[in-house]
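See structure below.
One chain of protein is taken out of this complex; the other chains stay put.
In this document, chain identifiers A and B correspond to the written order of the chains, with residue numbering beginning at 1 in each.
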Amino acid sequence: MLIEWFTPSVQHVFELVGIFFFAISGALLGVRKNFDVFGMAVLAEATALGGGVFRDLVIGAVPPIAFTDLGYFFTPLIATLIVFFLHPEVERITGAVGVFDAAGLGLFCVMGTMKAHDHGLGLTSSVTLGLVTAVGGGVLRDVLAHEVPSLLRWDRDLYAVPAIVGASIAALLIHYDALTGATSALAATTAFIVRLLAMRFGWRAPRAWNRRSTAAEEV
Amino acid sequence: MLIEWFTPSVQHVFELVGIFFFAISGALLGVRKNFDVFGMAVLAEATALGGGVFRDLVIGAVPPIAFTDLGYFFTPLIATLIVFFLHPEVERITGAVGVFDAAGLGLFCVMGTMKAHDHGLGLTSSVTLGLVTAVGGGVLRDVLAHEVPSLLRWDRDLYAVPAIVGASIAALLIHYDALTGATSALAATTAFIVRLLAMRFGWRAPRAWNRRSTAAEEV
Partner (left out) sequence: MLIEWFTPSVQHVFELVGIFFFAISGALLGVRKNFDVFGMAVLAEATALGGGVFRDLVIGAVPPIAFTDLGYFFTPLIATLIVFFLHPEVERITGAVGVFDAAGLGLFCVMGTMKAHDHGLGLTSSVTLGLVTAVGGGVLRDVLAHEVPSLLRWDRDLYAVPAIVGASIAALLIHYDALTGATSALAATTAFIVRLLAMRFGWRAPRAWNRRSTAAEEV
């Protein structure tokens, strides 16, 4: 089992940290949308667990780990309580939240790829599921909150690309039988750094060429 | 099988009643959104069956019962036809619809919890899935109809809390080996009454403390 290259307990701590910071972003959006504390909790859970639950349903790993490991369930509730009582302070460190969200992105894209491959999917599909694990929760968060998904918007810094980079490196490591705790940490770190650079320098992806025919629709 | 504490046929009738009233709320939203009769039917099916289908996918009970028991499929269609031909009359009894929707909420949160536990989930996860069974269809209804989910909004009466109460009582009954037809009916009735009280007295959940930083965004 590739996924055991990480020491299980170390891996578990990393996952909970990633879940925690994804959940913070969900709960903060709940505050901005003027939702009540239950709405905040729903967004926190959906952001933190949505991508992983979809991955587990696709690979047939039911019930999904989010429903069997209580840490997965309670961590977003803790994040919700923190935002509920301290959200001006949390908002003040939004930059820091972005950094930790990037760390979650890096960890989830690599772990999602490894778990999908462990369940017998091919390398390309594993990369896809690694990407979905990393970005799916954020898309679900935005859909539930009635927002245009941040992932799709042109005017947001690159988010899918760092996850694709990390998942692809993990897939290459699997292909060349070079996946160890150290190399998978390297893949996650690379995704993390690419995301930080995208945020720092405002990297964006291009829109369709020759968008003349839709010019009237741009605001 | 805990779920057999209810006489199967009595349980089935209750479920179809719950499905019927959830479907009414979906079809009525379709009328308000100016959808055609097929849009009304899609919303009715999604509202009535969405939570249960998600629960069944998560616990691995495939195909979900909504796809194997024809009563589950046709009941929302009947609700759609009634709303299609008689919607001013149905709107006039919206208060009554709210009461029956509350009954559906009570039944679904308890039955969802029991079914999840029957499939081997822990008590906390079973409560979560009981909640999802009860509220998931309404969230899907609002997402499909391009509305902010009613469940998340601050200015709506408590909806998640009654379901959490009912699911938690069911879980406690399971834990103390005290689940019978009578006690599970009591759990469902408690959730039902809490929801009615929330509607009657306008109970709402708090929003985040110190929302100064977002004051500008409130309308």
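As a convention for this text, a contact is a pair of C-beta atoms (placed from the backbone, for glycine too) under 8 Å apart; a residue touches a chain by one contact, two chains touch by 3 or more.
Because the structure is predicted, anything quoted here is derived from the model rather than measured.
Student: Can you work out which residue in B:Ile19, B:Leu43 or B:Ala79 touches the chain that's missing from view?
Tutor: Of all options in B:Ile19, B:Leu43 or B:Ala79, contact with the hidden chain holds for B:Leu43.
Student: Which listed residue (A:Leu16, A:Leu57 or A:Leu172) would be found touching the missing chain in the intact complex?
Tutor: Checking each option in A:Leu16, A:Leu57 or A:Leu172, the one touching the absent chain turns out to be A:Leu57.
Student: Quick one: which of B:Val17, B:Ile78 or B:Val143 touches the chain that's been left out?
Tutor: Candidates B:Val17, B:Ile78 or B:Val143; residue touching the omitted chain: B:Val143.
Student: For the chain not shown, which residue from A:Gly71, A:Gly122 or A:Gly181 touches it across the whole complex?
Tutor: Touches the omitted chain: A:Gly122.
Student: Even though one chain is hidden, which residues of chain B still touch it in the full complex?
Tutor: Within chain B, the residues touching the omitted chain are 30-40, 42-43, 53, 57, 62-64, 67-68, 70, 73, 83-85, 87-88, 91, 143-146.
Student: Using the touch rule from the top, list residues of chain A that touch the missing partner.
Tutor: Interface with the chain not displayed, on the chain A side: 57-60, 119-122, 124-125, 128-129, 139, 143, 146-149, 151-154, 160-161, 204-214, 217-218.
Heads up, the rule we're going with is that only the chains that are shown with their structure count from here on.
Student: How many degrees of rotation bring the Cα atoms of chain A onto the matching Cα atoms of chain B, given to the nearest 5?
Tutor: Angle of rotation between the two copies: 120 degrees.
Student: Between chain A and chain B, what is the gap in Å from one C-alpha centre to the other?
Tutor: Averaging C-alpha atoms per chain gives centres 29 Å apart.
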